[in-house]
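Shown here: the complex without one of its protein chains, the others still in place.
And then subunit A:
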């Protein structure tokens, strides 16, 4: 951190040359920059431990995943292989027919009989057509299979990410999630693109040629077999080395993506704080790391593939020497040796293809491992296997916290033994110093997290026993950090109740006083709000988020600082709307502005994870405790 000032000046141009980049990479202390995660399992799924057993387990899982994905396509795969074989047979018959034509058709032709030539030409044409059709069919079919597998995998992983808890996502980070669903899938696509082709053809020709070799001459074939231990050793070396290398590229690329996504997301802060040079250096470091990881992986295959070539060519020379000697000794025909040598070459050539396939497989497996690790992750906040129904069908909205303890980390409890009972229909305001744990209570009630001990219950049913859909219909949290999706204003409001018609959307906006501003936008309700609602002002975003909750119309509404960015009159308007809405609903309102709190039926003062005062606002004001003090302070600050 001390050398940064001058280095920043160097890198300010942005297009620093390579040497400088390496230097930057060397100087930058990435560990220090990223800071220490509070969770030792940050940055990876639980299955991805660093122990050899865990790695082996994941590898098995990833292969199983691949098989599982291919299973529904068994029939089509068989057909594709059939087409491939047909194409190959047709392709092989071409040269044969040509030779046949030369041998058999020219003589009769000279004699004036064009019959054989016509027959052979016809056969040739037929073979050509078969080859065309089979090749086209095979390529189309295999691409279909590959794409279907990718689609399935992509949806499966995405769906699983949605099921995983907020806690998981907090430590895994979005950049990593993006990298799983984009870059990792790309490398699997690469395997599916050309894999079947080379695997089947190469395998096939190696097997058939091996048969021919054995049939041609046993002793020479035995000598050829001597190459196999070397091939095996080389392949084993490659398998081990490349598995690690590709694993590293997957990790390196996700760091690139994490940094890229995060810094562009916060580009305003980056620019306002002239963070660009340092960001550039960090990017150079992670980028260089990725470059080196890829380089290492690619160099392995750049060694492996010529290595196989060496074994093949040496074997050819040895067979030539040994076979030559045998011919000299009279133990073998020259013609057999010639044929053997010809076929030997065709034995080793497909091995190159196989090595390429193996390479893609290794790369895809590394990616699959990451995906398998994610799919292996059990949701920390899981849906119950057998959900309990709410008594009497619909929720009434009674909320109860029974000796709830919770902490984000072991050994750092935020709430301990919290008891709280809110009867249906009551509006409760939660106040307390920042960091007291108010949002934590809200998040527990919305079941973002499960308590470490005790239960949170809705109408007497533990939230852990409620089906997710039912819980979400009954309880909605408007979080402190609200989020708008890119899309129109109407779509964002409709997020609260997807089936709602335009009239309902407008009614919700009207009810909280957002209609006028929305109507005055260039395209009204159809205006694109852009990424994270960037088209709107902070207050406007809050209003839209509010309208969304209003439309969802849950029995229990949790408002966490939902009006903090509004101006006073708008806030008052929202409060007035709330007063009507909340009359028969349960509400948990968290607000620092006490104007919101005053309208509540009951106020809870939270301190150090405990409720220290509890009662109607008037009574608390009168008894002169903390709330009374807060309220006095707030009153004084008003105009």
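In the analysis below, contacts are C-beta pairs under 8 Å (C-beta built on N, C-alpha and C of every residue); 3 or more make two chains touch, one makes a residue touch a chain; residues count from 1.
In this section, contacts and distances are computed from a predicted model.
Chemist: What is the protein name, per UniProt, of the chain that does not appear here: "ATP-binding cassette, subfamily B", "Carbon-monoxide dehydrogenase large subunit", "Ion-translocating oxidoreductase complex subunit C" or "Ferredoxin--NADP+ reductase"?
Modeler: Cross-referencing UniProt, the chain left out corresponds to "ATP-binding cassette, subfamily B".
Chemist: Given that one chain is not shown, which residue among A:373, A:513 or A:617 touches it?
Modeler: Only one of A:373, A:513 or A:617 touches the chain omitted from view, namely A:513.
Chemist: Return the single residue from A:60, A:166, A:453 or A:622 that touches the missing chain.
Modeler: From the options A:60, A:166, A:453 or A:622, the contact with the absent chain belongs to A:166.
Chemist: Tell me which of A:89, A:207 or A:317 is the one touching the absent chain.
Modeler: Here the residue in touch with the unshown chain is A:317.
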